[in-house]
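Encoded as structure tokens, here's the structure I'll be asking about.
Missing here is one protein chain; the remaining ones are kept as they sit in the complex.
When the chains are written out, they are named A and B in that same order, and each has its own residue count from 1.
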Amino acid sequence: MRKPAEPAVAKEAAVAAVEEPRRRDFIHIATVSFAGVGTAAAAVPMLTQMSASADVRALASIEVDVSAIEPGQAIKTMWRKQPVFVSRLTPEKIAEAKKDDNAPMRDPQTLEERTLPNREEWLVMLAVCTHLGCVPTGAAQGEPKGDFDGYFCPCHGSHYDVAGRIRKGPAPTNLVVPEELSFVSDTVIKIG
Amino acid sequence: MSFPWAQEYKPKHPLMQWFDERLPLPRLVYNSVGAGYPTPRNLNYFWNFGSLAGLALVIQIVTGVVLAMHYYSTVDGAFNSVEHIMRNVNSGWLIRYAHMNGASFFFIVVYIHMFRGLYFGSYKAPREMIWLLGVVIFLLMMATGFLGYVLPWGQMSFWAAQVITGFFSAIPLVGEPLRQWLLGGFAPDQATLSRFFSLHYLLPFVIAGVIILHIWALHIPGSSNPTGVPVKKEEDTVPFHPYYTAKDGFGVGVFLIAFVIMTFFAPNFMGHPDNYIPANPLSTPAHIVPEWYYWPFYAILRAFTVDFGIPFTGIVIIPAKLMGVLAMFGSILLFFFLPWLDTSPVRSGHYRPLFKKFFWFGLIPSVIILSICGVMEATTTWLILAQISGAYYFAHFLIILPLISRIEKPLPLPGSITEAVTGKPLKEAAA
Partner (left out) sequence: MIRFFAGLIGLFFSGMLLLALFDTVYLGITEPAEETAEHKFYEYPKDVSFAHDGPFGTYDRAQLQRGLKVYEAVCAACHSLNLVAFRNFEDLGYSEEQVKAIASNWLPTGGEVPSINPDTGEPSTRPALPTDTIPSPYANDVAARAANNNALPPDLSLITKARKNGTAYVYSLLSGYTDQEGYKNDAGEELLKEFPDAAAGAGLYFNPYFKNLNIAMAPPLSEGVVTFDDGSPATVDAMSKDVAAFLAWTAEPKMEVRKKTGWAALVFLLIFTILAYMSYRTIWANQKH
């Protein structure tokens, strides 16, 4: 029987360990690596559980019936738990927005770029100020519309124009138009 | 304290040295579960279960914290939130099933750990404090397990809360007010659920705290061993790392295999179907049973069917219900006195012929029979078995153990751990 405490044996082993990584070292390294990989694999579900659950993801796409909106009116609806303006522009408003297409702007965009082809009377925007996330006023009758006859954020005074473009105040970009936007029919808009 | 031959921590890396000088945490780890903790060389696989219990607690805390992110502690929302976790939350089914089965595995591991302590006499001097803290951990675990079982607010949850808090109403005079205080009302309801959730989240961290004390107390005399003979020389020990870290690693693998088989292939095996029915205060399940880890104690509770009083006068001193409750708590609380009930200087059951007989042919069968009685319906046959086994259980700890400690003639002990292992006596030369 060999005892580890015997200095000669211990020395021998130490020398051997330094000189070449042997089979036994490989086993230890493999075991510890497996333990590490296993722990990491177990951590994955503990982290992914925090991202949106299936029921939330199922509501990521909605359809909005816009048949009741008259020109000049707007509705506020909810999409992904955030307010959304769906407004139907009158011809005058469209002209007004187009007139400003080339005006100096912080985030230049034309009305055409902010609406779907041939549907330029329908403007769909997240009602979330791009500054710090307040809800701008101006969609409903009688609300302050700001200096540019569009939307006004009361938190820090951002002024948006008819097409929801930032014209004055601290907000860095225009009100966001959802990327995945389409018309299911003439009266139903699909968002998301 | 440690053995004089314990290796001292010498940081290899300058960064570790810098760290260790400012906060000796690396030193603490090294001396607790590293090469600086000399451990008897002859520990068998029963000594794996302490670290496994620690792992089980970690699994419970991690999965539990995650579940709490999705659980609603409201009487209308609790049941559905659990099903929301099972159906909608990413990997929610895995986390919930792991927590559910993790509780059972925690108890399996701790019961084997306690069995080890009982058979090998690990509770004896100088390790009484380790044992006492262990009993505290066990009590906290039972409380936590019960509180957690109530949270899904299924039928068994609700009626468990009703029955368990009903124990307290057996106490004379203050019983009923005490029960209402615990429930926050006249029956389990919103107040009950909210406080149970709060405490269920709290207690595991209290358990973790007591475990630190448990391990601290362990490191004063060092680990016991299957012979019960104390460590004498360096040859009797090996450094904890790498010897027992490697052995524990293997134990962890076996434990996780069993855990994975139950969690992924039979996740509801240890549960009860009735807990998939939402709580209904108007309808009691035909057969209320607690989780398996309470079965023996539940059997003791139900075995007491006769009032204690003066015969033929009708005067009742202790009603049967109260006695059942006292006995049930007593059956656990007696563990606190065990180090002073078993006075035999020999620790290990290996060298105690009489103790061994009573242990294997008395205690173990009685606990197994009590467990079965706890889950079966209280028919005459099962009641009889529970009463016989329960009577033996109390007699074993409170009467038999002190008596055999006096009359037993133990077998000769090996001179040292090294002698028990190698057959050769320990060298007398000074270490």
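As a convention for this text, a residue touches a chain if its C-beta (ideal position, glycine included) is under 8 Å from a C-beta of that chain, and two chains touch if they have at least 3 such contacts.
All of these numbers come straight from a predicted model, not from anything done at the bench.
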Original post:
For the chain left off this view, which of B:143, B:332, B:383 or B:413 is in contact with it?
Top reply: B:383
Original post:
Which residue, B:68, B:254, B:316 or B:411, contacts the hidden chain when the whole complex is considered?
Top reply: B:254
Original post:
Looking at B:19, B:46, B:243 or B:292, which makes contact with the chain not pictured?
Top reply: B:243
Subject >> Of B:162, B:192, B:223 or B:263, the residue in touch with the unshown chain >> reply: B:263
**OP:** Can you work out which residue in B:32, B:80, B:180 or B:284 touches the chain that's missing from view?
**Re:** B:80
**OP:** Pick out the residues on chain B that sit against the missing chain.
**Re:** 41-43, 80, 83, 86-87, 93-94, 97, 238, 242-243, 246-247, 249-250, 252-254, 256-257, 260-261, 263-265, 267-268, 273-274, 276-277, 286, 303-306, 308, 320, 323, 327, 330, 334, 337, 340-341, 343, 379-380, 383-384, 387-388, 390-392, 394-395, 397-399, 402, 421-422
Original post:
Which chain A residues would touch the chain omitted from the figure, given the whole complex?
Top reply: 1-4, 9, 24, 27-28, 30-31, 34-35, 38, 41, 55, 58-59
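The criterion applied here is as follows: only the chains that are shown with their structure count from here on.
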**OP:** Sort out for me which residues of chain B touch chain A in the complex.
**Re:** 62-63, 66, 69-70, 84, 87-92, 94-95, 234-235, 238, 242, 249, 422
**OP:** Enumerate the contact residues on chain A facing chain B in the complex.
**Re:** 1, 3-5, 28, 31, 35, 45-46, 48-51, 53-56
